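In what follows, a structure is listed as structure tokens, so that the remarks can point back to it.
The complex appears here minus one protein chain, its other protein chains still in place.
Now for chain A:
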Amino acid sequence: MSLEQFISHAISPWTKDSGPDDDIVMSTRIRLARNLEAFPFPFSSSRDAARALYKHVYEHLSPVTEEQVGELTWLPMEGLSEIEKTVLVEKHLTSPQLISESQQAAVVLNNDETISMMVNEEDHLRIQCLSPGFQLAEGYEAANELDDWIEAHLDYAFDEKKGYLTSCPTNVGTGMRASVMMHLPALVTTQQLNRILPAVSQLGLVVRGIYGEGSEARGNLFQISNQMTLGKSEEDIIDELRGVVLQLIERERTTRQELLKHNQLQLVDQVYRSYGILANSRIIESKEAGRHLSNLRLGIDLDLIHGIEGTILNELMILIQPAFLQQYAEQELSVDGRDERRATLIRERLKLENIQDGGGET
């Protein structure tokens, strides 16, 4: 398979699209946790009950084709190889829990992968809507419509006082987690983020690395999401998150401009050094790669380097993950083998771009 083919296969189609504020916000994700009244929650259910739940969902949803949902692909985890499953996690289409702990688990995807629904994760259904750039309201609208469509066919566990009932008390109520993936290199470099993050958490929001809970921040990418799900309407939750994200965008942009004004030469140097490493290295760890990709992306956004697509950070951050590298290599790889393969993949990917040197001349 050629690299171009592999990438088009590996990257969710929607990540190629541009979205509002996508110089800073990479993507927006809305997740709704839903359970069915008649079944025990996955955590405590037997294998048979889990199978019955999957069958029930499949039989009620798969025959109904609806214009707004489009064609859906049902992928039971049992039928996938380990590497294929991990690829789904690296693409953010399933959670690590779904592939490791869940029984009779499945993921349901639409064609452009803007919709992914996990079955038998911590809750019976985890509905996800993904969109490029900063699109909280639009993302919620899409998730809401999908939720209405599902609810027309399945009986949810819902209580007037407690809202949508979930397996874990931290999700009860709206069952909604809205999150925004942000690229914040200037705030990290100037060490402003360390001071901002505690304030953000006081507002009931959480900041995590790119692969969710417990994962570290790679490539200066941060995921910001709401913590509380009870006592606030979906619209209020989204408004509050939106307010904080808008401030962070503003702050990041101002800081980038300040860096450009006062440290342009250093900035240009950093961008081209990173480009040099990415374009020439023969062995590279994912952490180092993440750092240089972040620099390169900053250079693209600030117009210091030309001829490279802005989506390269989003794309390569996913492609350099272990499972993707192994899928591309069509074999299992050791850590050393992955570092070598990662360097090769990045070099080849950059060759596809039409770099014009000299953008940073001052």
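Here is the rule we use: a contact is a pair of C-beta atoms (placed from the backbone, for glycine too) under 8 Å apart; a residue touches a chain by one contact, two chains touch by 3 or more; residues count from 1.
The rule is short, and it goes like this: contacts and distances are computed from a predicted model.
Per UniProt, the protein behind the absent chain is "Protein-arginine kinase activator protein McsA"; the candidates were "Protein-arginine kinase activator protein McsA", "ABC transporter ATP-binding protein", "Metapyrocatechase" or "Hydrogenase assembly protein HupF". Only one residue in the set A:D48, A:E82, A:D148 or A:E250 touches the chain that does not appear here, and it is A:D148.
Among A:M228, A:A279, A:A329 or A:L350, only A:M228 touches the chain that is left out of the view. Interface note for the absent chain: among A:P169, A:G243 or A:G276, the touching residue is A:P169. Although one chain is not shown, part of chain A still touches it, namely residues 35, 37, 39-41, 43-44, 122, 144, 147-148, 151-152, 155-170, 172-174, 176, 204, 228-234, 237.
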